[in-house]
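Every protein chain but one is kept in place in this view of the complex.
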Amino acid sequence: MADTVVAFLGVGHMGRGMVRSLARQRFQLRVWDRTAAKAAALSDIAEVCATPRAAVAGVPFVMTSLADDHAVREVTFGEDGILDGMAPDAVHLGASTISRKLGQVLDEAHRRRGTHYVGSPVLGRPDAAERGELWILAGGEPDAVLRCRPIFEAIGQGTIATDSAAQAHLVKIIANFMIANTIEMLGEALALGEKGGIAPASLVDMLGRTILGSPVLLGYGARIARGEFEPAGFRLELGFKDVSLALAAGEELRAPLPLASLVHDHMIEAIAHGRGHQDWSALAAVAQAAAGLSVKA
Amino acid sequence: MADTVVAFLGVGHMGRGMVRSLARQRFQLRVWDRTAAKAAALSDIAEVCATPRAAVAGVPFVMTSLADDHAVREVTFGEDGILDGMAPDAVHLGASTISRKLGQVLDEAHRRRGTHYVGSPVLGRPDAAERGELWILAGGEPDAVLRCRPIFEAIGQGTIATDSAAQAHLVKIIANFMIANTIEMLGEALALGEKGGIAPASLVDMLGRTILGSPVLLGYGARIARGEFEPAGFRLELGFKDVSLALAAGEELRAPLPLASLVHDHMIEAIAHGRGHQDWSALAAVAQAAAGLSVKA
Amino acid sequence: MADTVVAFLGVGHMGRGMVRSLARQRFQLRVWDRTAAKAAALSDIAEVCATPRAAVAGVPFVMTSLADDHAVREVTFGEDGILDGMAPDAVHLGASTISRKLGQVLDEAHRRRGTHYVGSPVLGRPDAAERGELWILAGGEPDAVLRCRPIFEAIGQGTIATDSAAQAHLVKIIANFMIANTIEMLGEALALGEKGGIAPASLVDMLGRTILGSPVLLGYGARIARGEFEPAGFRLELGFKDVSLALAAGEELRAPLPLASLVHDHMIEAIAHGRGHQDWSALAAVAQAAAGLSVKA
Partner (left out) sequence: MADTVVAFLGVGHMGRGMVRSLARQRFQLRVWDRTAAKAAALSDIAEVCATPRAAVAGVPFVMTSLADDHAVREVTFGEDGILDGMAPDAVHLGASTISRKLGQVLDEAHRRRGTHYVGSPVLGRPDAAERGELWILAGGEPDAVLRCRPIFEAIGQGTIATDSAAQAHLVKIIANFMIANTIEMLGEALALGEKGGIAPASLVDMLGRTILGSPVLLGYGARIARGEFEPAGFRLELGFKDVSLALAAGEELRAPLPLASLVHDHMIEAIAHGRGHQDWSALAAVAQAAAGLSVKA
C-alpha cells in the first residue's frame, strides 16, 4: 500500500500513534489538527495542512480521530468541513468514539454525496496505536470496508466486522460501558474487601489467579490498588462522555441501562470532586469515599 | 495422605465431587447428608453415617459443604451437631458459601473448644469438583491451614491464602458478586446491542476476541446469547443468596454496594417471574424484558 | 391591563388555556402555532398570525408555550424566529419546560439585543390554565419581571420569584423530577402492598389520611390504584423529557441524581413497552410488572 495517500484529521494521543503506524507502512500522510502545533510535530512524516478541507482534496482516504460528536460534526459539516471537499468515491474512516446516531447520520450524508463512511472506532491505548496493535471495529458498505483493509492492517492487530457504521460505533460504546462498569465493580469489591481487612492488591491478585481474570480487570485492579490515578491513561471525563453515549444509545433504542446510569452518577460525583482529569480508574475513589475509607491520591 | 480419615457433611452436587476426588487420593471417608439417599449413593467409597455427630467422632478432619448459613449452624451447633462431638485439635473445613459473620462465629466457637475452623470455600462448578480442579480460598490459624494442604491438593488446582476464616468467606462472596455483576452487565450490553441489530452471539464473540475476554464473561455471554437458561449450572436462587451475602457483608462492614443492590433487585424480579430454578444467567432475561425484547426460554 | 398586546406562540393544551385566561382579562392577543388549525381555533379571541416573527412585530409581550428545547430554539433563533423581530425593550416570557442551559442562553441573547427574557414556566394542568389558576415560577431582570405581573395575575393563582431565568426553569425541572419520583415511589409501595394482600386503593387511603398526604401523592395514588393510565393527563413521554432535563441539569451542575436516573431507566422501560402516550402514572406499571403482578390497563 505504499504511496496511497491518507488525510488524517485530529492527531492527539491516539491519532498521532496511528499516523506513525501508517507512516511505517509507507502511506503518504497529510495531517490537520485544530491545535496547529500537534500537526506541526508530525511534519517529518506528514504534510501539514491548514484546514480539513485542504487536507482531503483529491485524497482517497480520510481518517478522523477527534474528541466527540461536536468535533466530528464541525470537521465534517462545518465551514471548511470535509464533506464538500472529498473526491468522488473517497472513503471517510471514523476512528472517533461517537454516538451511534452520528454514525448513522455520517453514513447517510456520505452516500448522498457519492462518498463513503466507514465506522472504524478502535480499542486500545495510545501505546497500542503507536505499535500498530489496536483492534478496529469496522462497519460500512462492504466494498468501502474492503478498501480500508491495508489501513486497518497498518494500525491494528485485528479487525472486527459489524454490519453497519452505526453498529461499529455501538460496539465501541458497549465495550467502554463494560470497562467502566468493571472499574465500578472493582471499586466496590476492593472497598468491601479493604473494610474486611483484605489489602486491595492481594484481592486483585486472588481474583486474577482464578476464573475471574481478564486483562481489563487486572490492569485496572492493580491501578486502583496502588491508588495511582495520575497521570491518566484515559481521562475520567472522556470515559464519562462514553458512558453518556451508552445512555444516549439506550435512550434512542429503548433499552434501559441501570448499570450505566449508576456508573454515570458516580462519574459525576468524581468530577464534582475534581477528578475529571484523572484516569478513569479514579471512579473507584467514589466507592472508597462512600465506604468511609481514606481515599488514595 | 492415604488412610487419613475425613468426615464429609453435605454431599450434594459439590460435596459429592469433592468426596470422589478425596477417595481417588486414598483418603478414608465418612459421609452424612440430610437426604439419606445422597449419602447412600456414595457407599462404595465412603462409610455412611446416621448423624453429623456420629460421622465426626474421633476423626481429624471434618468438611462441610452445605446450602447456607442456616444449614451450617444446624449441623454445627444443633442437636447432634458436630461442635460437641469433634476430637480435640480436629479441624473443621467449611467449604460452603456462608456469611463473613458466620465464618467469624465458627472460628471463635472452635477456638473455645480446642478445635479449629478453616474457612475453605471453593471456586468452581460440580464438574471441577469431580476432577479435583477447584480453587480453594483458605483462611484460619496457620497451623490448621497447613494441616489441610493434602485435602486442598486432592480437591483443587490451587489454594489462595487469606488471613482469616472470615476473609476466606468474604473473598468467595466478593467473587460471586463479581460474577453476578458480570451477568447483569452482559444482560444490559447484549440487550442494547440486540436493539441496535447486533446478534448477541456475534457481540459476545467480538468482545471476547479483544481486550474484554475472560472465561466468566465468555461462558455466560454464550449461554445468554443462546437463551439457554436450563438446566441450571448454578441456580439463580443460589446466586441470589450469594448476592444477599455480599449486601449483608457490606451492611456489616459499612461499605455500600450499589451494583450489588441493583443486581439483587433484578434477581428478585427474575424470581418473581418463576426463574429461581434456572441458571443464574437468566438474570439477563430481566434486561431483555425491560428493553421490550422477546425473552428467550 | 386591557388593550395590552400579547403575542402567544404555541397554543397546545397549555397555551390555549393561558390565551383564554388572558382574553378574559381583556389582553389583546395575537397567536401562532406550528399547526395552523390550533391557532385558527382561537380566531374568536385572537388575531391569527402566519409566522412567529409576524406575530411579535411591534408587540410589548411575547409568550412561548412550546414542546421542548428544540422548538423554543427554532421559534427564537430560526428562520422567521422572534429574536430579530421583537420591538426594542419587549419581553419574551418563556412558559415552556426547557433546560436550565437554554434559559441562560435565551437570557443572554435577549440582553445582547436590547430585549428581555423572563423565565416563566408554570405548574398546573390544562384545566388550571383555562381557569387562570396556574403557579408561575418567574425569573429574569427585576424590571422585566415586574412588567409581567398583570400577565401572571391573569393566568395564575400565584407567582414564585427566583433570581434568574435559569433558576426559574431549574425549579420547574426539580418540581417535575419530584413528581416523577413520587409516582415511582407509589408504584413500588403499592406493588409491595398488593403482594402483601393490601388493595392499592386502601393503601392510598391509609397513607393519605395520615402524615404522608399531599395532593400529588393522593392524585397519582388514586390513578395508579384504578390502573387508569388513559387518557393521559400528562403524557409519560413528556415526563420522560422532563426527567431528562433534570439529569442534564445535574450533569451540567455536577450534582448526581441517582433517583432521577432510576426513574429515567424505568421510563425507558415503560416506553419500550408502548406506554409513552399514556399518563405518566403508568410508570407504576413497571414496578407492578417487576413484582410479577398482572399489570393494569
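The first chain written gets the first letter, and so on, giving A, B and C; residue counts start at 1 in each chain.
Following the convention adopted for this analysis, a residue touches a chain if its C-beta (ideal position, glycine included) is under 8 Å from a C-beta of that chain, and two chains touch if they have at least 3 such contacts.
This structure is a prediction, so every number in the text was calculated from the model and none was measured.
The undisplayed chain touches these shown chains across the complete complex, A, B, C.
From the options C:Ile155, C:Ala191 or C:Ile268, the residue with contact to the unseen chain in the full assembly is C:Ala191. Here one chain is not drawn; of C:Leu137, C:Ala225 or C:Ala285, the residue touching it is C:Leu137.
Contact residues of subunit A toward the unshown chain are 258, 265, 268-269, 272-274, 290-292.
By the touch rule set out above, subunit B reaches the unshown chain at residues 244, 250-251, 254-258, 261-262, 264-266, 268-269, 271-272.
Residue positions on subunit C in contact with the hidden chain: 100, 123-124, 135, 137, 158, 160, 162-164, 166-167, 170-171, 174-175, 177-179, 181-182, 184-185, 188-189, 191-193, 195-198, 203, 206-207, 209-217, 246, 249-250, 253-260, 262, 287, 290-292, in rising order.
Going forward, only the chains that are shown with their structure count from here on.
For the pair subunit A and subunit B, the distance between C-alpha centroids works out to 38 Å. The centroid of the Cα atoms in subunit B and the matching centroid in subunit C are 53 Å apart. Contacts with at least two other chains are made by residues 258, 290-292 of subunit B.
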